[in-house]
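This structure is in structure tokens; I'll ask about it shortly.
One protein chain is absent from this view; the other protein chains keep their places.
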Amino acid sequence: MGITRRKFIKDTGILAGLSYFSGILNFDEIMAKEMKGEIPYLPKEDVLIPSTDVQCVNFCGIRVRRVNGIIRAIYGNPESPHNKGHLCPKGVLGFLDTYSPYRLKKPLKRTNPKKGIGEDPKWVEISYEEAFEEITKRLLSIKDSPEKLIWQHAHGKYLIDDKFPKAFCKAFGTPNVVHRTTVCEAARHVADELTWGYHGFLPDLDNCRYFINMGSNPMEAEQWARWLDRKIIENIERGMKYVVIEPRLSNTATKAHKWVPIKPGTDVIFLLAMAKELINNNYIDEEFLINYTNAPYLVDRDGKFLRDGNGKILVFDKKTESANPFEEGVLPALFGSYKINEKEYKTSFQTFKESIQEITPEYASSICGISKKDIIEISREFGENAFIGTTTRKEGKNLRYRPVSIHTFRGLSHNEYSVQTNRARQIVMMLVGSFDAVGGMHLHNVYKEPKYMEPSKCEFPPKRVDLQESVYFPHSTHNIAQQVGLTLKNPEEFHLKYKPEIMICYATNRIFSTSNIKNQIEGYKNIFTVVIDIQRTEISDFADILLPDKTYLESWHWSPTRWNLEAKHIAIRQPIVNVYNLQYDAFDYLMEIASRVGILDKYIEEINKAFKINLGKGRKYTSEEVVAEIAKANGTDLNYLKENGLKVKKFTIEDIYLKGVEEKFKGPNKPKMALYAENLVLTKEKVKETVEKNNIKNIDTSNIDIIFSPIPLKEHSLYLKEEKGSFDFYLITYKRMYFNQTGNILNPYLREIAPDSDENFVLMNKKEAIARNLKDGEYVFVESKIGKIKIKLKTTEGIRPDTVAISYHFGQWATGLPNYVKKGANPNWIIELKPDRISGMNSFNGTKVKIYSV
Amino acid sequence: MKKYKRLFFILTSLLIGSFLFAFGIPEIAKKIKEGEIDVGKEEGMGLEQRFHRIHNEVLGIDCSSCHLEKLPEDFLYQRKYKELPEDCPGQVDRSICLGCHKEDGPAISKFYSR
Partner (left out) sequence: MRFGMLIDTKRCFGCRACVAACKTENLVQKKNFWNYVLEYEIGEFPNVKRIFTPMNCMHCEEPSCMKACPEKAISKNEYGIVLIDYNKCKGKKYCIAACPYGVIHFIEKEEKIFPDGEKIALENLEDKAKHPLHRKKIKTAEKCTLCWHRIEKALKEGKKVGSDYDTSPACINVCPAQARFFGDLDDPESEISKIISEKNGTQIKKEFGTKPKVYYIL
């Protein structure tokens, strides 16, 4: 049960304190007798202030308890539809980072011009005025070519809504706003976008019977943790069968009925084998494939759809026995090959079906390193539990019932062909008609951006420093975090028509969290850099000016929130304390800088557009003022949110089951979900044409039929042909519950909360370690083609014998950090960067290593 | 395997218990209580303090009888991950204490009443 702030003050606070002395309550009776001699609890203040957590990307509702002006504890807010009051240890202990003595307290200026690893910037304190003057001077110097400014953020996106830096950059005139999604799940998003015109999905777990999770880890750290984890646990007890497919036994996998330790990077083969098994055993939802997807579209020799003279895509109409657009009265054929004007055309479905003929359970077993029996059994159980053809009634409505789904996050998103792997997962769900069905996979915002389903323009020369949506990474709609350093190293190499001169990094530790660190660092040496953060980081060692930020417990913000299948909500963060009496947070810096470089009105105009509000021009605003305006535009007011922290809107049955694919794709004359991604075929042509026309040397086109294949292929699996050599382990990476990326790493309680939370290690199968004469706890070298790291070995039964795993978070080297954080090792030193060519996704799980004693 | 190990320790402790009982432990306990056997006045866990003097010096229980090098992985003892003091030879499986300090056991202080 929730308690509002006012009510809490009334209930406890000073009044309650005084009642100790009032004699009304027979306190002695209930007080532990031995404690009688003590003075009672009598604080000057004891209040609960509702706000929103931002330790990770799940934005849990919190209630911050402040005693005598000091944060005493953080509790969950039971009114939040996302976390229902539950928190993770980061959420509970986040306030220690606010009180950290290692916070930045004053603006700092670099005096050592040399930049590099371990190079001490020799910081000197400067006044805010001096910092603003320097930044303003620099920005004004590039006013005529504003694209020379780069704004990079990672967690900064959520600390202040990224609409603010985007508005600022628009007002200034630079396209270069770069977020971090390519270290998370960009490939998953891009696969969604190519397939159904937007991104974001959640399994309907309350109604699900058979749930497969391929490498999503919400019980440690992941998007939608605190909803997914709760729902999985609840529904296992209800009777849902839960299967986890991943090489390492995560805490999420240990709760499963079945853990299937697949070989890393081979998931696409497993999924295609599953598709073949489903088709062979007739577990296919023909009705769904025909009416909601492009499965009946006829495919031409060039891989594009067959079209009529008006450009309309054709299906084979069983009624008229001829090729027609899918219009009213047409009965599209799903299977088969048809002769039209003397030529044979297969349906998309037929094309797909034939393409996977050789991917038998035996074959998949040999590549994926899991048993044939498991592959057959999972496919059969998935098919059986889909209840294809059935409906169920909810609130008087007949709804499709397909209680099966396959969820993923990092698992399918971190290799060279991660968009294709994610597409394979979608196709399996299409086969059984799981999307937006009761118990199936709920899609959010279906077809919200139709342009995502169009072929890429393959921009050239690239406008953006990260090469987003350029010919290099045609569908990289979520920025390319790891590319910035590479482009900066040599802009001409990537045909960038300008040389970036100024970079502002807000709450990001880019070089630390993306692969092949060594290669990226060079680029970061050559640019005037401003870093805004709460403490020193590896990237701040490369900064010229370092600006202290307020933390999430010290500032006003309109908070992002997470929707789920029951409700969505709006929420704020509000200042509870200001531990080091800081004047500015990132929001204020932007406002101040906009004003000083003369773009304030333009900036306000862009903010107004982004939030659909109406701030008057001609003056600066505080974040509280802007939050109040946004609250109004969202149909509430700041006072309500101050007292409650959030406001919930419940979803209806229509919202969840009828507004997505039913409304957007079903039936004739509608766009269709892409079983067959013709957009990739068209993109491929454009890539080829652009590369040839411009004689681009650093784009390899030899493999592009595979890369941009309209349907996932076995060639999208890693390790199809094993190279022989000494690199005999597959390296995978993972995240732990206790830290968000590299955030919280200074938090002393999180570092001691579990026996193994103070550093990371390379996780190896117990028997494999014994066979190699390696001992638990000893230091080993983990070496790849690009480098080696020294790290402790930890043995476990919970990992494949041919695979090792290293978690992130550790291996800090930044100057000025206390010694207690300089533990463990960062796997990004040895991870080869082989990004997904469609989405630009970083390839965290695709490197082979060898391991030996130190 | 682990189960056998555990059983082994419990049996050992029971053996120690009955062994000591045979040699008149209640009497020794009584003598300590009445001050006839001098174990000092200082209560505490230090080697020179009563706890270890009683168990180690007077009763002659060897360190390794109680302190195990490593507790089994599934042994539910909350502090097992804590660093031990430097001079401490290992964690104690409390079921060894139980051998004597149970309701019907031979020791005079009954910490574990059945």
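Every chain is named by a letter (A and B) in the order it is written, and numbering of its residues begins at 1.
Criterion: a contact is a pair of C-beta atoms (placed from the backbone, for glycine too) under 8 Å apart; a residue touches a chain by one contact, two chains touch by 3 or more.
Since we're looking at a predicted model, the values are computed, not measured.
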Looking at the whole complex, which of A:579, A:593 or A:731 touches the chain that is not displayed?
A:579
List every residue of chain A that touches the chain not included in the displayed model.
1-3, 11-12, 16, 19, 25, 27, 30-35, 37-44, 46, 67-76, 78, 83, 85-89, 91-93, 96, 99-102, 219-220, 225-226, 229-230, 233-234, 237, 249, 251-252, 254-255, 259-261, 579, 737-738, 746, 748-750, 752-755, 765-767, 796-801, 818-820
Contact with the hidden chain only, please: which chain B residues?
43-45, 51, 73-74, 76-82, 92, 94-95, 97-98, 101-103, 109-114
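We adopt the following convention: only the chains that are shown with their structure count from here on.
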How many Å are there between the centre of chain A and the centre of chain B, using C-alpha atoms for each centre?
54
